[in-house]
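The next block holds one structure in the form of structure tokens; read it before the comments.
With one protein chain held back, the other chains of the complex are shown just where they sit.
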Amino acid sequence: MELLSGLINNYYYFVAIILFVIGTHTMLTHSNMIKKVIAMNIMDASVFLLFVAIGYVHGGRPPIIAGNEEVLYVNPLPGALILTGIVVAVSVTAYALSLIVKIHRTYGTVDCDEICKIRGDE
Amino acid sequence: MRITARLVAPFIQLYGIYVIVNGHLSPGGGFSGGAIFGSSLVLVAISFNLEAGAKQISHHTASLLESGGVLGFTLTGLAAVFFGGNYLANRAAGFPLGQAGEFFSAGAIWIITIFIGIKVASTITTLFYNIIEKEQTVGATKRTDK
Amino acid sequence: MVLSEQLPALIVISPLICAFLSPLLYRRHARASAYLVLLSLLLSLIMAAALLIKVQRTGPLFYQMGSWPPPWGIEYVADPLRVYMLLVVVAVSLWIFIYAIKDLEHELRDEVIGWYYTLYSLLVASMAAMTLTNDLFNLFVLMEICAITSCAIITIKEDRECLEAGFKYLVLSAMGTGCFLLGVAMLYMVTGHLNFGFLQEELSTAVLNYPLNVFTAAALFIVAFGTKAALFPLHVWLPDAHASAPSPSSAMLSGLVIKIYAFSLFIIFYRVFPRSLLDSLPLSEIVLWLAAFGVMFGSIYAMLQTDLKKMLAYSSIGQIAFIFLGIGLDQRLALVGGLYHIAVHAITKAMLFMAAGTIIYATGVRKISDLAGIGRVMPLVMVAFTIGSASMIGIPGTGGLISKWYLALGALESGRSLFVLVILLSSLLNAIYYMPIVINSFMSQEDFGHGVKEVPKVLQSALVIGMVFVALTGIFSRPLILLLEEQMALFF
Partner (left out) sequence: MTYILITFLVFLALFLRFMLGVEVRSILTFYLLGLIIYLFSFTVAEMPLFGSIDSPAFNEVPRRYLESGVAETGALNIVSSIITDYRAFDTLGEATVLFAAIAAVIATLKSH
């Protein structure tokens, strides 16, 4: 019961973890390369979700200081870190996609199993 | 479609620049602004053709801007060392902070944001062109084969 | 402005600036671009040496990026241990680059060589920064630079095998960084810090309130760095990637890139997790057993290979496991051995890959069985190969013996004589697969049956430098061992 109430309270974190596992699963079981790249993005996105959720404070406002009155702002650090993380994920995706374009041109397929078959035949 | 693109593109570009230069005052910054600006160039290229897009920013300029953007960032950091701070220092290196909330404020942040904006915009266009151009040449050779 | 205070940043920045300049420069002056990389690496090397002297004289240097004190800004730390690693990285990459200038001409097309220089200097910069950084998130960003560039120097070759190997490497290392970032998120959640020192302080209390979070983070770190450093069951990407890459890339990847992850894991174990946590968790036990399996597995698979570069790649799996063995034994002398093995293996394996690359350059032969009699045609290359093999096996007088000696001493001192057996057995296996090549190449009755091109002076000189390096790790190991012992005394 304690487990359940903990999960309900922290369901943001739990969803992020589930997404992470879905990403891992897709990455490991699907042989299509495009799907692998999508799974990679799901994994990254889930971690970003977790990170940003850490920074949230109930009733907090976005950390853009306006005026001098006392307002509660959310934690700005995770947001800033994730901004970096997103760009990193984008560049990895771009590189992976260009690699797939190249692989498609040389092998004529984007399926890992078929590529293994082609290489086995050589 | 083309008319819309031609109509909208300058506004998107203007908005991108606005987001970049106001990065220290409002939500946004180099990354988002650069992405907006870059995608406007991609939009033009998609809706017309590659040459029209290339007219807006040529291949050579893009790669020049790209290296220049990061290099500018690095050199800003080195300038901080030169002025007596540590690497990438802002206040400690004596960059003028100005009055918070004004347009020209926050010292090195302002400079760095612009460099990032240039870098990201050129990156998006270069990525797009590199992947698309190869596809086109491959498609062209295939057609001649037939 | 005191220049010597700024060294940690400048060492990283020098190859970075060079990386940004070289695509602009290469279009007009191809040669100048190569010299620029050479110059920047040399500059970094000189600065790293200066840093080592300074650090040994005045103690660790804490460098605050942007002049912000640690919990708010990013901190770089230069203590003798990290600077030792930094020196290994910069020196070995400078030496490999000398080899690369000539070797690349026949492996890559002209247009991409400029980009290769860029990627190479980015890789060096990221690795140099990874040795010094004291911040978890910064480490993540640097790991991604390292992952992208190290994949790119594989896939740059016009070869379909490279593409597939590169993709596999990219996907698995992206998974590794995903796991790492999840671990970072969990640690950040319970402590609120990213700086190593502050984390260590906070974790000793946080582990009482949130034990599972910390344990999961530790497990995720092992998975992440295990994937990236090819620890035994997570090594699936390595043989293809290292064997199919251009020879300088193979030397770089096998020599430095996998080591840097092992070193990062070591730093995280001992600088982030408090001592009490390490003692109460079976972390090092897991690493230890995996490493022992890896040692045996890598050696046995290497014996089965017919391709020269593939054999060297499998041998890397066995050798990287020695470093993890040092971490796993969790004992002072074993750690000295493991960390010394980083330098030894970086130099030796890089030289072996260079020798293999030179053979491929001159003759085009890749199969081990075709190497019979090559020693009489290319004596210098095979002498280099022999010296490298000797160090791999651990023949007396070589660096390989010293690191294995310390590992065995450590294993004995912690009462785990089983692992002494593992070390001995793996040396035997190494001898079984390295010695036949050497003996065949010199003693074989039949003549070498392939055409031989002349080996350029640059490649020869790179091999000579390599031999000197390997000899140095054997003969003048004393100062380095002393430095490591002194540093290890801080942990125990």
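As written, the chain order gives the labels A, B and C, with residue 1 at the start of each chain.
Basically, contacts are C-beta pairs under 8 Å (C-beta built on N, C-alpha and C of every residue); 3 or more make two chains touch, one makes a residue touch a chain.
Just so we're clear, the structure is a prediction, and the values are computed from it rather than from any experiment.
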Interface partners of the hidden chain - shown chains only, full complex considered: A, B, C
Hidden-chain contact residue, picked from the options C:Leu25, C:Leu61 or C:Leu119: C:Leu119
Candidates C:Gln6, C:Ser44 or C:Thr155 - the one touching the absent chain: C:Thr155
Touch with the omitted chain, as defined above, among C:Ala30, C:Leu212 or C:Leu304: C:Leu212
Touch residues of subunit B, complete complex, unshown partner: 23-30, 66-67, 69-70, 73-74, 77, 87-88, 90-91, 97-101, 105-109, 112-113, 116, 119-120, 123, 126-127, 130-131, 134
Absent chain, residues of subunit A that touch it: 2-3, 5-7, 9-14, 17-18, 21, 24-25, 28-29, 53-58, 63-66, 72-73, 75-81, 83-84, 87-88, 90-92, 94-95, 98-99, 101-102, 105-106
Hidden partner chain, residues of subunit C it touches: 16, 19-20, 23, 65-66, 68, 71-74, 108-109, 111-112, 115-116, 118-119, 122, 125-126, 129, 137-138, 141-142, 144-145, 148-149, 151-152, 155-158, 163, 186, 188-193, 202, 206, 210-213, 215-216, 218-219, 222-223, 233-234, 236, 280-283, 286
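Note that in this section only the chains that are shown with their structure count from here on.
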Chain pair, B-C or A-B, that carries the greater number of C-beta contacts: B-C
Euclidean distance of C-alpha centroids - subunit A vs subunit C, Å: 28
CA centroid of subunit B to CA centroid of subunit C, Å: 35
Mean-CA-position distance for subunit B and subunit A (Å): 24
Residues within subunit B bordering two or more other chains: none
Interface residues, subunit C side, partner subunit A - complex: 137, 140-141, 144, 147-148, 151-152, 155, 160-161, 163-164, 166-167, 170-171, 174-175, 178, 181-182, 185, 188-189
Residue ranges of subunit B touching subunit C (in the complex, touch as defined): 63-64, 67, 70-71, 74, 77-78, 80-82, 84-93
Subunit B partner contacts - residues on subunit A that touch it in the complex: 62, 64, 83, 87, 94, 97-98, 101, 105
